[in-house]
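Here the structure comes first, spelled out in structure tokens, and everything after it is commentary.
Showing just some of the chains, left in place.
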């Protein structure tokens, strides 16, 4: 069960081209995407209505997509325009195009009721397409349900343990309390760790060994989007009061999209706004992020293997689980609302 | 659910020897086969009645098969002739031998009621054992239900797309209408493509670039046997009227046998009746066929992955589906008849 009436990230913009169809399974449904001559993106079910062949095995012919099993041709609106060997278009030959919005390098898709697909609901990720920020876009595939990943992202106390030698650092980081505010569609979380040792990736990046005031300030919103302002400043220079003149700042955009009940897509990036002309800084920052995210990957797959052994296991809420508990409740509330809506329809 | 009272191809004749037992799972049942001194073939369940060990892990001892777990010995009729450590033969120790007929290099097996196993029901594949034809026997394993493969073989319009660069060629091939006649146990299909570019494999084989009149004339019969006369003649030389003096002719024998609900055996060959002394022609023809069959293999596995995502998906019949629709109905009719028969028994 997935929430349908919400915007999901389907791809990085550069993944979708005019040359060849691109396939990704989203919310259990195969989706094929390609770019039209006007730059817009078409997303259709990646399943020929005829016999279920994946259209992504097909080819683009002058902006239309040809199924390469028996040759049905679909235009950029999903309408079937040719069936070899017959002139009549039978009912059911057209495919329904998914609403898609490309914004700031992410391709957003709406898998629910197209009537409700309001682009103004898409979260702002301006730094993904700004000359003031640099980053390397990336992607990981998880063989776990996406909620295990959102749990992970909603409690940064794990940085002190999972990421001790990468993104985290001192165990004291785990003792810090976050401030958590509810948003209509998620949470706002602020976590300050004052006068702490710098995270290993910061030391790697800018050479700092002196203590820092360190922050992670982020929104985590439906269906699983993390938008974060983070950074570190020389301890005591007033970063918390707004002075970032002695700070390194980052902007992170991370998006979870379920592939199936047991697998997930994870789109991520971490941007910097200094040394913009030095590609090695971008690379170094990305390498540090990736090292940490591989640690998450290992931990979450290990966790999933344990959970699979006993479906009756009940997790035990701790103080650190306030945010993720709230988010899971929000997910369930949305799922219940959609069930009610579809039962009424 | 598989049709049982019909002849299935179990193996190529050369696969079954006197030296060692050969195992293949057919219709969900493991079967062990070996060749007797008189040249006949014994086929038994590949499962020792004692503890279920596969007899095919055993060895042939003077024409009998020894289970190499605890030593039960079975003769060529399936009768148990020795149990180590005991002299009494308990009821249930004998195995039931499956009717087998070796004909024209194929080993046919009857998995249903032995009383009904009439060898005259076996389709004629004379060219598999004729000095007038040459071919290389081959086999592929599919991880899909056999009906997806029979669908594929019952609609050659896919040649224009799946096999554009191998067995097919021009997209116009897909616009041709087949003539379809119902047979009591299958279909007879005739497909003529007049004045067309030659298929790539024909150009490869005999160097033709001129246009051809091209035919595929075949029976497709229960349980999944394709018997085809195909070829190409210089366009306008009257092949359709019977003059094949300027033609290259082929005979194809292809057989599907379910392994399980989700996997299938595919035995195939394509024979030629010219340049019989030139092995490179046989090899070239086979290589072209295999290139095409690998394209089918890719497409059908991709199709099966899409179908697996949504068991509720209903295929949409097109004009090209007449033959396969009829064949699937015939399969269902046979299955229903066998269910009725076994309910009555």
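Just so it is clear, A and B label the chains in written order, and each chain counts residues from 1 on its own.
Here is the rule we go by: contacts are C-beta pairs under 8 Å (C-beta built on N, C-alpha and C of every residue); 3 or more make two chains touch, one makes a residue touch a chain.
This one's a predicted model, so the numbers in the text were calculated from it and none came from an experiment.
In this structure file the homo-oligomer totals 3 copies of one chain sequence, with 2 depicted.
In this section, only the chains that are shown with their structure count from here on.
Taking only C-alpha atoms, you rotate chain A by 120 degrees to land it on chain B; that is to the nearest 5. Work out the mean CA point of chain A and of chain B, and you get 47 Å between them.
Residues 25, 28-30, 46-47, 49-54, 57, 66-72, 83-86, 88, 90, 92-93, 260 of chain A touch chain B in their complex. In the complex of the two chains, the chain B residues touching chain A come out as 151, 155, 157-158, 160-162, 164, 171, 174-177, 298-299, 302-303, 305-307, 309-310, 313, 315-320.
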